[in-house]
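Note that one protein chain of the assembly has been removed; the remaining protein chains are unaltered in position.
Labels run A, B and C following the written order; every chain starts at residue 1.
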Amino acid sequence: MKFFSDNAASVHPLVWSAMQAADQPDNGYDGDALSQQMDMAFSDLFGQPATALWVATGTAANCLVLAAMVPPFGGIVCHREAHIETDEGGAPGFYTHGAKLILAEGDAAKLTPASVHAAIDPIRPDVHRVQPHAISITQSTEYGRIYTPAEVTAISAVAQQRDLWLHMDGARFGNAVAHLGCHPAAVTADAGVDALSFGFVKNGGMGAEAIVLFGEARDTALVDSVRRMRKRAGHLQSKGRYLAAQILALLEGDLWLHNARAANAAAAELAAAAGDRLMHPVEADEVFLVLSPAEAAALRAQGFDFYDWNAPAGTPGAARLVTAWNSNPDHVAALARAIAAL
Amino acid sequence: MKFFSDNAASVHPLVWSAMQAADQPDNGYDGDALSQQMDMAFSDLFGQPATALWVATGTAANCLVLAAMVPPFGGIVCHREAHIETDEGGAPGFYTHGAKLILAEGDAAKLTPASVHAAIDPIRPDVHRVQPHAISITQSTEYGRIYTPAEVTAISAVAQQRDLWLHMDGARFGNAVAHLGCHPAAVTADAGVDALSFGFVKNGGMGAEAIVLFGEARDTALVDSVRRMRKRAGHLQSKGRYLAAQILALLEGDLWLHNARAANAAAAELAAAAGDRLMHPVEADEVFLVLSPAEAAALRAQGFDFYDWNAPAGTPGAARLVTAWNSNPDHVAALARAIAAL
Amino acid sequence: MKFFSDNAASVHPLVWSAMQAADQPDNGYDGDALSQQMDMAFSDLFGQPATALWVATGTAANCLVLAAMVPPFGGIVCHREAHIETDEGGAPGFYTHGAKLILAEGDAAKLTPASVHAAIDPIRPDVHRVQPHAISITQSTEYGRIYTPAEVTAISAVAQQRDLWLHMDGARFGNAVAHLGCHPAAVTADAGVDALSFGFVKNGGMGAEAIVLFGEARDTALVDSVRRMRKRAGHLQSKGRYLAAQILALLEGDLWLHNARAANAAAAELAAAAGDRLMHPVEADEVFLVLSPAEAAALRAQGFDFYDWNAPAGTPGAARLVTAWNSNPDHVAALARAIAAL
Partner (left out) sequence: MKFFSDNAASVHPLVWSAMQAADQPDNGYDGDALSQQMDMAFSDLFGQPATALWVATGTAANCLVLAAMVPPFGGIVCHREAHIETDEGGAPGFYTHGAKLILAEGDAAKLTPASVHAAIDPIRPDVHRVQPHAISITQSTEYGRIYTPAEVTAISAVAQQRDLWLHMDGARFGNAVAHLGCHPAAVTADAGVDALSFGFVKNGGMGAEAIVLFGEARDTALVDSVRRMRKRAGHLQSKGRYLAAQILALLEGDLWLHNARAANAAAAELAAAAGDRLMHPVEADEVFLVLSPAEAAALRAQGFDFYDWNAPAGTPGAARLVTAWNSNPDHVAALARAIAAL
């Protein structure tokens, strides 16, 4: 009974069937019929013109966008616990040719206008200091917290005032929209987000994420940069139609939202059992809870697998539990009972 | 009836079933059971210790290896028509941080010891000149020609004498081994190749190639570099088991060789029909032939799709026809007849 | 009466005469007689084999060394207020091809073994996290504080335990040795420092700094990397003899030490006058003091020029005063009196 991560969960049956339906000759790279439908599918979803490209991983999605937005001598404001800072093996430095991540603070890995200002206002504009060119936020955050449309809009206002691009790392974007219950555009394009890494791998896909560009970011030169860098990074798969098929299948009938709701519901069930143990309110599919080593061992002895986490000060230990689109209800219920019984 | 390229052909049924067999929870990235079998599977195939990693594309496979072997201030000897020089959108420059491709000559995109010497012997060892650190050859070449074990060994001798790594871009490695009828090690590890980009995408796979390292290249530091750069390039897919599954399925029972033989046979059928029109002997699955614009139009009018090619001097035009593991025998026969009838 | 920085002070007369003595034909780049003396001159100074190369700036010196020590996917531990982090316009990211600066804490921009451990101990060794490969410390620090030989040795012990290189940014190395009164090797090579950026520009030179490599860092491959990267960065000046001449002149008769003592003495005079206003003990040639806007204006009205500084919490303002090898004693005395009279 694995609660390690949603990032290695099985692939949704409808994704499988869409991939198999694509198993006939078509043009290579993104010249096939499915890849050509990407722009329209995302434009329909977001209710406005959008340009969308597939890539295999969230790391590539994040970094290709940031590299197109930020010169090598520039900087990207992100939270000091952002995935791009802590968990991508230095990928932003590779893709951007050494641009700096300018680290900002904020509870539960959420930036705020104030924390962004605190990070960038002291930066003199001279050549000795790296200047910010973009802000990147994670939705839902690395601690499973979710930016409301108003919160994104407030950060976007800072971005616009300082002429910065705003990127959203949406590895768990579906979980966020499922929680918010809003239109997907309300918390992205309409809130001032220029580019979204729309995650599908953690939400029923196999190996396909979408880079989605809105408004000014659809500027020909920027899109052309992303396309050329995708090739240059070896991410332009020749059988791209299988990636497009995954994404289109998950968009079809809002399967992405359906899957995310299922994962969120499972996490909520665990959260309810965890009560005071929770380190953060549970809004998406991640549950962080205080757990002593003995308690963790007890759960593991019952067959539950999960990652230990850095314990907050004054607590004996902590753990991270992650549900997924296909979390087994029996397993979830059993884990909830086991937690409650600790 | 498409003869554009093998790179967008359908996926072999046994690959599909292997992927689906992998559709159950396992560890993420390359911590799953299948990914863990890669080293052993390739060691078995090559009859010696090998280290193998999956990536989604041949461009990534080539460039990750070369970047681990060559410092940013170094150079890589390759043919001036090598795929890494002409068709990867500058990927080697990206991955190696600007190392230089040192271009060498040779008939049909094949390097020879003499052409390598001609390229590197004039390079003074001082800091003003970029020094070679590796040689990269393509097997089969960009014109469908194949290096014999003796030819690879001869180039390897130059590499060893000059302390250069030897890399083989094996996007169509299967076609080469199928043609040679030799043991796969005879034309790689045993011939002095340090690293092989073993292509599966063009040979029945969906989106998985293998980086295979032999001998000294399995040195811990080099393998560690490749692993870390794979992550840093966003190529460490979290559901890596689906990539390992593809590769292992194609190794199983030498399916890779079976598929390559089928593609080669189809190309041979076209070659026989083309006769004097051939620009290069046909050894793999690519057929380059002289074709006037009118003749090309005539074939297209019969429903055959293919790429035009740069015409050699003194000829009215040229075309490239590529077969694949699943080329329809009826289509091949029809095209052969149509060519013969021109 | 300028107290902005030592970095734009005049050039020492003996440096001028050495440059002019070099004004005759010799080999280009570093093939001239003076450049060839660098290794011996620094070996003599440090009492052990040293390899030394000139470059025009401290930024280049720091970054060339770090780039030779750290792979693009690696990291460098430094203080969050280190010059390489805050004031080099992202140069480390450029030279290292995107390696990460891993920021550590410490009073007055000084690292400690504990602060280094705090920064690196939580880093899992997996490929998702950037691994440290070097530690860089600044001597004297960005706040004019000085590491004792024992303090450097303690950090070096952490470096050795974790197999990290230890680099010292010695833009104001002379001021540190002048303060410590120790042998220059005691706080560098003998304390475990692998590479020193030995600053001369702030200490009577015009445009020449030395990269000095000790012990294992003199390993042929590393030195070769630095040499090739120096050329590749456009820092191998063809008339290098004029840079070597500057450095050798400053080493001759310990002129570098003489100059540093003069600068330190001037700063000490200001420090004595500043009393409780001091934000940090004054050990080198930089004086940081609390100063209200009105007081700063009063000093400026008397003809003293200096930079404002970020005020510590609870203070009305702050300023930085920097002396130099040739600070005018009358100006120093006048400023001391003016500060005392505030």
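In this section, a residue touches a chain if its C-beta (ideal position, glycine included) is under 8 Å from a C-beta of that chain, and two chains touch if they have at least 3 such contacts.
Here the structure is a predicted model, which is why all the values come from computation and not from measurement.
Enquirer: Can you tell me which of C:73, C:94 or C:256 touches the chain that was removed from the display?
Expert: Selected residue, touching the omitted chain: C:94.
Enquirer: Based on the whole complex, identify which of C:2, C:80 or C:280 touches the chain you can't see.
Expert: C:2
Enquirer: Using the touch definition from the top, which of B:68, B:127 or B:296 touches the missing chain?
Expert: Here the residue in touch with the unshown chain is B:127.
Enquirer: Sort through C:14, C:56 or C:278 and give me the one touching the missing partner chain.
Expert: Answer from the full complex: C:56 touches the omitted chain.
Enquirer: Hey, which subunit A residues sit against the chain that's not shown?
Expert: Against the left-out chain, subunit A lists 71-73, 97, 127-128, 131, 225, 227-232, 236.
Enquirer: On subunit C, where is the contact patch with the chain that was removed from view?
Expert: 2, 4-5, 7-11, 16, 20, 23-29, 32, 55-61, 63, 88-91, 93-95, 201-202, 206-207, 228-229, 231-239, 241-243
Enquirer: Take the complete complex as the reference. Which residues in subunit B touch the chain that isn't displayed?
Expert: Answer for subunit B: residues 72-75, 86-90, 92-94, 96-100, 103, 122, 127-130, 310 touch the chain left out.
Everything that follows uses one rule, which is that only the chains that are shown with their structure count from here on.
Enquirer: Check the residue numbers that subunit B and subunit C use where they touch, and answer same if over half are used by both copies, otherwise different.
Expert: Because over half of the interface numbers appear in both copies, subunit C and subunit B meet with the same residues.
Enquirer: Quick one: report the Å distance separating subunit A from subunit B, using the average Cα coordinate of each chain.
Expert: Computed value for the inter-centroid distance: 34 Å.
Enquirer: Can you list the subunit C residues in contact with two or more other chains?
Expert: Touching at least two other chains: 72-73, 97, 127-128.
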